[in-house]
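This part shows chain A:
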Amino acid sequence: MSARREDRGTVSGGFGATLKGLATVFRQVFRADVTEEYPRRIQPPPPRSHIGRHRLNRHEDGLEKCIGCELCAFACPADAIWVVGADNDPEHPVSPGERYAKDYQINYLRCIMCGMCVEACPTRALTLTSAYEMSFLTREDAILTKDQLLEPPAPLGTAPGTEEG
Partner candidate 1 sequence: MSVEPEPVTLTIDGKEVTVPTGTLVIRAAEQLGIEIPRFCDHPFLDPVGACRQCYVEIEGQRKLFTACTTEVAAGMVVHTQNTSELAHEGQVANLEFLLINHPLDCPICDRGGECPLQDQTMAFGPGESRYIEPKRVYRKPIPLSPLVLLDRERCVLCARCTRFCDQISGDRFIEMFARGAGQQVAIAAGEDFRSPFSGNTIQICPVGALTASTYRFVARPFDVHVADGICGHCSAGCNVRVDVRRGEVVRVLARDNAEVNDAWICDKGRFAFRAADGPGRVTTPLIRERGLEPASFDEVLGRVAEWSRGARVAFLTGGRLADEDAFALSKLARVAFGTNDLDHRRAFHGGLAEELEAASALRVTYRDVERAGAILVVGLDAEQEVPILHLRIRKAARRGARVFVVHSRETRLSDVAEHLLCRPGQEGAVLERLIEGGAAGSDEERVARALRTAEGAVVLAGSLLAEHPLATDVALRLSRRLGAGFALVPRRAGDRGALRAGVHPALLPGGRRLAVASERAEVEAVWGELRSSEPGRNGREILEACARREIDVLFLVGVDPLRDVPDAALARRALENVPVKVVQSLELGELEPYADAFLPAAALHEREGHLTTWEGRSQRTRPVRAPAGLSRPDWEIFAGLAEAVGAPLGFGSVEELREEMEALLAPREVSERPTAWVGAGVPQWLDEVTLFTYPLLVDEGRLSEGASELKAALEEPAFVEVHPEDAERLHLADGGWARVRTGAGEATLPVRVSSRVAQGSVFVPFNQPGLEANRLLSGRFTAAATLEAVPGGGEGARGGEGIAGPEAKT
Partner candidate 2 sequence: MAVLTPELRAEAERIKARYPAGRERSAIMPLLYLVQSVEGRVTQDGLREVASLLGITTAEVEAVAGFYTMIRLRPTGRYVVSVCTNLACALRGARGVLEAARRTAGVPTDGELSEDGLFTVHEEECLAACDAAPVVAVNFANYDRMTEATVSELIEALRRGEEPPPARGPFPGDFRLVSRLLAGVPESVGAGAPEATATAEEPLR
């Protein structure tokens, strides 16, 4: 290695080094393209990835799993979750048991996607999905309410703004 370093000072040596550099660049032309064409071709995120929006799950019989116990709000380091519990009406309960979440909001401009709420949830009501296509024009839109969270998230690439590419 050291022998070659001296001759770089000479004109022919310098020219050789430049040619070698260009060669490396030229080889690059034939290598595969690494760029991910995000809006047109979306890499499906790994199956268990949880970098997207939350989702409130339901039991098979349609009852909401969330019982409004506020443990997720307690566990959240960023205080992004707001829950208000209420009494289930025995005739048409919202969730199994005595208690359900009358109001459930997550502020996505506070949530750091750490998943501690999912760990804290005793009924597996709250899980993170991989629907990461979210951005908001105002702060209010960033607060997703219970009905929005109950809806299964739209598949990637269909959110507004992605068609134009």
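Regarding candidate selection, all candidates are chains of the complex that A comes from, given by their letters.
Just so we're on the same page, a residue touches a chain if its C-beta (ideal position, glycine included) is under 8 Å from a C-beta of that chain, and two chains touch if they have at least 3 such contacts; residues count from 1.
These figures come from a predicted structure and were not determined experimentally.
Visitor: Name the candidate, out of 1 or 2, that touches chain A somewhere in the complex.
Guide: So the candidate in touch with chain A would be 1.
Visitor: Residue numbers of chain A touching candidate 1 in their complex, please.
Guide: Within the complex, chain A contacts candidate 1 at residues 67-71, 73-74, 84-87, 97-99, 122-123.
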